[in-house]
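Missing here is one protein chain; the remaining ones are kept as they sit in the complex.
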Amino acid sequence: MDAILLQILNGLDKGSAYALIALGLTLIFGTLGVVNFAHGALFMIGAFCAVTLQRLLNLSYEVVDETQTDFLGNPLKVKTPYVEAWFGPEFGGAIIDWAVPLAILFAIPIMIGVGYVMERGLIKHFYKRPHADQILVTFGLAIVLQEVVKYFYGANPIQTPAPDALNGVVNLGAAIGMDIVYPVWRVVYFFFAVVIIGGIFSFLQFTTFGMVVRAGMADRETVGLLGINIDRRFTIMFGIAAAVAGLAGVMYTPINSPNYHMGMDFLVLSFVVVVVGGMGSLPGAVLAGFLLGILESFASMNEIKSLIPGIDQIIIYLVAIIILLTRPRGLMGRKGVMED
Amino acid sequence: MFGLNKKDTSLLIIVACLTMFAPFILNPFPTDSGLAQFNAGYPDLMQRFVIFGIFAIGFNILFGLTGYLSFGHAAFLGVGSYSAVWMFKLIGMNVIPAIVLSVIVAGLFALLIGFISLRRSGIYFSILTLAFAQMSFNLAYSVLTPITNGETGLQLTLEDPRILGVSATADGSIPVTNLFGLEMRSTFEMAVGPWAFQFNAGYYLCAFIMLAAFYLSIRIFRSPFGMMLRAVKSNQQRMNYTGLNTRPYTLAAFVISGMYAGLAGGLMASMDPLAGAERMQWTASGEVVLMTILGGAGTLIGPVLGAGFIKYFENIFSKINDNVLHSWFSFMPDGMEDAVVFLIHPFIGKGWHLTLGILFMLVVIFLPGGLVEGGQRIKGWIQGRRAKDSSTAKETNPAE
Partner (left out) sequence: MSKFDVSRRGVLRTGAMAGAGVALPTIFTASSAAAFTNEPTGSSVTLGFNVPQTGPYADEGADELRAYELAVEHLNGGGDGGMMNTFSSKALQGNGILGKKVEYVTGDTQTKSDAARASAKSMIEKDGAVMITGGSSSGVAIAVQGLCQEAGVIFMAGLTHSNDTTGKDKKANGFRHFFNGYMSAAALAPVLKNLYGTDRVAYHLTADYTWGWTQEESIAAATEALGWQTVNKVRTPLAATDFSSYIAPVLNSGADVLVLNHYGGNMVNSLTNAVQFGLRDKVVNGKNFEIVVPLYSRLMAKGAGENVKGIHGSTNWHWTLQDEGSKAFVKSFGTKYGFPPSQAAHTCYVQTLLYADAVERAGSFNPCAVVEALEGYEFDGLGNGPTLYRAEDHQCFKDVLVVRGKENPTSEFDLLEVVEVTPRAQVEYAPDHPMFAGGNLGACNPGA
């Protein structure tokens, strides 16, 4: 029982990342009708926002300490971060420690900016082009973005730890008399995802802006005829989608050390999530994200692996095939979207 | 000629000349000049050009004609390679049985996957094929290791039975692939002045097979069957309303293109008897999509050009290192040399992905019809404005 509950937790946690990425992807598709293969790269850039902030906070000045030597026998240069020098080791150290949560504030403007530039600079010109061209150009962009990141940060994973206070484990089962130990940061990640998803939904549901966007998704032309500048709103939505992917990346860094190709690792998966959920359906993307996360976790349980060897390698794709064959529009998709 | 119209015949003849004289054409620079780095006329790369050409031609029969975008075509190439290597292990080193088997197995595999995947269209079809290919890759890498040899890739060993051949040659090495005794790796080198041209038996086998494949694809493009496939692309619904069942046609196209992929896989294994699971990964499937679109989807010659373009980058640009750059720019003053090398450095060697990505984007943005459109524009530009009006209007819409 404990084991199953633990795997559900794992699934929800994995699912949060899937859901956040797929949410942005499906948002872009639903509004702009663009298949964005660079979305994984946005996730990766978000993660590297955290890395960058961490580096910035750790910018140091060097003092030569004659009493110590480095590996070549030269006097050691002792580094002290400027932040610690300015705010004192206590508070400065705390700022460095909280780099990842702070990176949220840092990443939002950057990601919206990146999204805005991407849409205005490139994707705008591809609305009328076939999906194949959109895929190709965004795929090319994804390669370029990840190579640029690799050029500056190298290929190896870079550790970006969570704040010490959030590093331990918590017993989630204590209240119900069970022993379910789970890392604090993963719990944080889950709630963070829930807040973001809730935020996006209420933004679309309860604001005038969101209402117009939803109307535009349903019938772009009519909304345009009403004299509303729908393009501008869609551009903003692209920025928001980029920010969602970026924030998913920022918060993901303590779970797994980021590297330049983490976006590609998630790309195929997030497409599967979007399709399983239904192209252009926001609730579908979220539901499918969590569903696939949980199924993936269950498939990696030893009991199930011994029944069907290798099931954890293919479960995601198997589910996608079954869903597409039995319910082609996805779990919550509208009929007729992208079917031809 | 050959049942082709005049234009197609001349295209076929041009392609035939290009492939036959490739060892000359691809080796334009004398071997001891600095630019020899850009020579591509060595057997392995020439083989790759034509083999991936076959792969892309086959992919184009499906995508270019019917518009079905398969994202799992590499699986057929992988299956073809595996069956060919197994033939070398079990039967003998002649390439003919291996190639035949790889085409058949890939065809059967394509029939199965196509039968299921073609129940859906559009992006759903793409995701279905992607899912099948990724499943094949993941399983080949891990659980199916007894058949595929997993990470290491399926290789020949000295202990293989090889019923119709020998397990090991007299001097204790693994026998090499051959065509009735003609070794695939045998190369004839011709020195002309400062040039050295290499003529490789395996390359010419691949080239002849590619010509046959290219000829077949022209015939398919021009046949009533091809017309039917184009009709599927332009409006499948209308076809269905006329009471015509399109599924057998699309399935046939899918299987044919799967067999092309299997042929490419079989040839790859024949040139170099190794089959690795990465051949089936989604990035490999993506690569053939890129090749086709980059060259010009729906055109006859486009996919071959695209295949050549990408393989050239992979093999030539990745080998340029800072040392080479320094030797090129050594005529400049020291500071300037370093500056130039510093500027170019991110784009060569380990940065070849970056260059490729940028070029992809440029081609897609400015040449929607791929390299073929680029060629046509140049042609139109040369022929002047008069000819340009009529030719661009007629020919620049092949991508869709």
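Letters A and B mark the chains as written, and numbering starts fresh at 1 in each.
Keep in mind that, in the parts below, a contact is a pair of C-beta atoms (placed from the backbone, for glycine too) under 8 Å apart; a residue touches a chain by one contact, two chains touch by 3 or more.
Quantities reported herein were computed from a predicted structural model and do not represent experimental measurements.
Note on the undisplayed chain: of the listed residues B:L108, B:V324, B:V340 or B:I358, the one touching it is B:V324.
Checked against the hidden chain, the listed residues A:A3, A:A85, A:M211 or A:I308 yield one contact partner: A:A3.
Among the residues A:P75, A:P89, A:G168 or A:G224, only A:G168 touches the chain that is left out of the figure. Mapped onto chain B, the footprint of the missing chain covers residues 31-34, 36-37, 39, 42-45, 48, 138, 141-143, 145, 149-153, 155-159, 168, 171-174, 176, 182-183, 185-191, 194, 196, 198, 200-201, 272, 274, 276, 278-279, 314-315, 318-319, 321, 323-324, 326-327, 330, 349-350, 352-353. On the side of chain A, the interface with the absent chain consists of residues 2-3, 6-7, 10-11, 13-14, 17, 68, 70-72, 76, 150, 154-159, 161, 167-169, 181-183, 185-186, 255-257, 259, 261-262, 265, 296-297, 300-302, 305, 312-313, using the contact rule stated above.
We adopt the following convention: only the chains that are shown with their structure count from here on.
The centroid of the Cα atoms in chain A and the matching centroid in chain B are 34 Å apart.
Taken together, the chain A residues at the contact with chain B in this complex read 35, 122, 125, 129-133, 135-137, 139-144, 147-148, 151, 268, 271-272, 275, 279, 309-310, 313-314, 317-318, 320-321, 324-325, 328, 338-340. The part of chain B that touches chain A in the complex is made up of residues 69, 116, 119-124, 127-128, 130-132, 134-135, 138-139, 141-143, 236-237, 282, 286, 289-290, 293-294, 297, 346, 351, 353-354, 356-358, 360-361, 364-365, 368, 399-400.
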